[in-house]
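What follows is a short report on a single structure.
Here the complex is missing one protein chain, while the rest keep their positions.
Naming follows writing order (A and B), and every chain is counted from residue 1.
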Amino acid sequence: MEAKIGFRNTKSAIFKGVIVFFAFLITVPLIIILGYIIKQGIFQVNWHFLTNVPAPVGETGGGIANALLGSFIMVMVAAVIAIPIGMAAGIYLSENPKTKLAYYSGLCVDILQGVPSIVVGIVVYFWVVKPLGTFSALSGSLALAIMMLPIVIRSTEQTLRLLPDSLKEAALSLGVPYHRVILKVIVPCGFAGILSGIMLSIARIIGETAPLLFTAFGNPYLSTSLTKPMESLPHLIFTYATSPYDDWHNLAWGASFILLMFVLILNIVTKLLTRKWKVQL
Amino acid sequence: MENKRLKLSNEQLKWETIFRRILIAMSILLVLIILGVLATLIVESMPSIKSLGIGFLWGKIWDPVSNVYGAYPFLVGTLLTSFIALIISVPFSYAIAIYLGEYNPKGWLSDLLKNAIELIAAVPSIIYGFWGLFVLVPIIRTFEMSIHVAPYGIGVFTSSLILAVMIIPYGASLGITLIRMVPSHLKEGAYALGATRFEVIRNVIMPYTRSGLFAGVLLSLGRALGETMAVTMLIGNTSAVADTLKNAIFGPGNTMASVIANEFTEADHTQYLSALIELGLVLFFVTVIINLIGKRIITKFTND
Partner (left out) sequence: MESTIVRAENYNAYFGDNHVVKDVNISINKHEVIAVMGPSGCGKTTFLRGINRMHELIPNATAKGKILLDDQNVYDMNAIYVRSKIGMVFQRPNPFPNLSIYENVVAGYLLNGIKISKADKDVIVEKSLTSAALWKEVKDSLHKKGTFLSGGQQQRLCIARAIAMQPELILFDEPTSALDPISTSSVEALFHELKENYTLIIVTHNMQQAARVSDRTAFFYMGELVEFDDTKQMFTNPSDQRTQNYITGRFS
């Protein structure tokens, strides 16, 4: 009997060891990959790198200014499109969970969450690029906005669902109209959760390449026009990483480093802000 | 004063209605987007559907030059990469889920691991692809030489490896949530009978969360199927079907997503383009169905 228990305990300890091993093993590739990107990319970054466009083939130097500006513009436009729509849909879903529209709309959010980003790119190509006759930053932003929507909607919906009904009732009983109750009480009380959803969706799309392949395409020059092609950080990395030129590889490493830093900083800032601005219920 | 208040209330009533209508409109917009996506995919792949019919799905030749299109190579590539990635990632996802859900749910070490998982999920796929191209490929090339296969370096196997790393966070975070949901009285009952930690995990937690964890596998699969950039950079972009399974795994290939990414802008005639779109349509259906099944299982699980 004793031996049996001893054996079972050993088995349990071994199992725990195996679990811990596999669980922490995952940090190894993470550290290796991040370390390599930082090592290769950090020394590419200097003022020249950030303010110049890529040099033509054969010339050294150049930078990623066009991609930096492009990513910034397209992400901002995508956010401007996706945030109001996403919040409105999220509010509707949390306020009217039992309607038929909520069921089908929620289903579509789930579907949209699973649609591969390349498919979104194809569709927006036919919706915007073909009619306009040119690749454009606008189409890129639209594709990115479509990818942002599910995240913004779900986080808005889930944040607002957690708020107690008594909040709404208090405001309504004071003679506050429904839209002001939502906009001035409910949404501000859920601000931290909604904001974190928005920032996480932005962190997600600044790294997205596939939707931009046939929408924004790419542009070797600085551009602010929404109706012309525009470069972006991930797209530049893709093009230059798969090119045969070492200079371009270096540009891609530097851009990868910058992109990685953006994503990391956004995630960290999101965590800090959510903690700071969370309303004590 | 009274009249002012009444006037204000009347105006507010108007805005209330407008606001409610906007909320409804935005929700309808969502349905329209999905319908639009589906419609565009179907309409643009019509030429291909009409001329190639259902045989498209098992056509083994993809030769745009001779206008012959078959999806089989990409179905194989997609399934191979996704399943190999799943097989590799599942032990890790499970281990993380069990560790963070059961052994060590709180504390600094657990937070560290949680942050690491979130970090893995946050890194853009293009960066994984870039790293894979320059670091992993040479390593795999050496490995392939040592096991006496053609040392491509790139290929299905390499993509699967990177894909595995990328999908671990999805299975892991779902698993953590599910394992935390196991009611403590079930576990306590087992402990009270003298069960060891391992036995409680194996005989109480695992059976209880089985369907949910399966859903987690499905969702990870859905994610893997749709992954484009890292795979495109590492898979070698060959549209031929390999002759043996070994060559299929260790050689270059293509997935539905990667062939679209590579050839979309080169498709210069309707047949070519619409065949690619048809691949997109297949990809859309497969990922959507798998994701929805996974989500349904989870909703059922969390509601019971």
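Assorted remarks:
We take it that a contact is a pair of C-beta atoms (placed from the backbone, for glycine too) under 8 Å apart; a residue touches a chain by one contact, two chains touch by 3 or more.
Bear in mind the structure is a predicted one, so any value in this text is a computation, not a measurement.
Of the candidate positions A:18, A:107 or A:176, contact with the unshown chain belongs to A:176. Mapped onto subunit A, the interface with the missing chain covers residues 98, 164, 166-167, 169-177, 180-181, 184-185, 188-189, 191, 279-281.
Against the chain not displayed here, subunit B makes contact via residues 5-6, 8-10, 12-13, 16.
Methods note: only the chains that are shown with their structure count from here on.
Computed from the mean C-alpha positions, the centre of subunit A lies at a distance of 16 Å from the centre of subunit B.
Across the complex, subunit B meets subunit A through its residues 9, 12-13, 15-16, 18-20, 22-31, 33-34, 36-37, 40-41, 44, 91-92, 94-96, 98-100, 103, 113, 116-120, 122-131, 133-135, 165, 168, 194, 196-199, 201, 222, 225-229, 233, 257, 260-261, 264-265, 277, 280, 283-284, 287-288, 290-292, 295. On subunit A, the positions that touch subunit B within their shared complex are 5, 8-9, 11-12, 15-16, 18-27, 29-30, 32-34, 36-37, 84-85, 88-89, 91-93, 95, 101-102, 104-105, 107-120, 122-123, 125-127, 146, 149, 153, 175, 177-180, 182, 203, 206-210, 213-214, 234, 237-238, 241-242, 249, 252-253, 256, 259-260, 263-264, 267.
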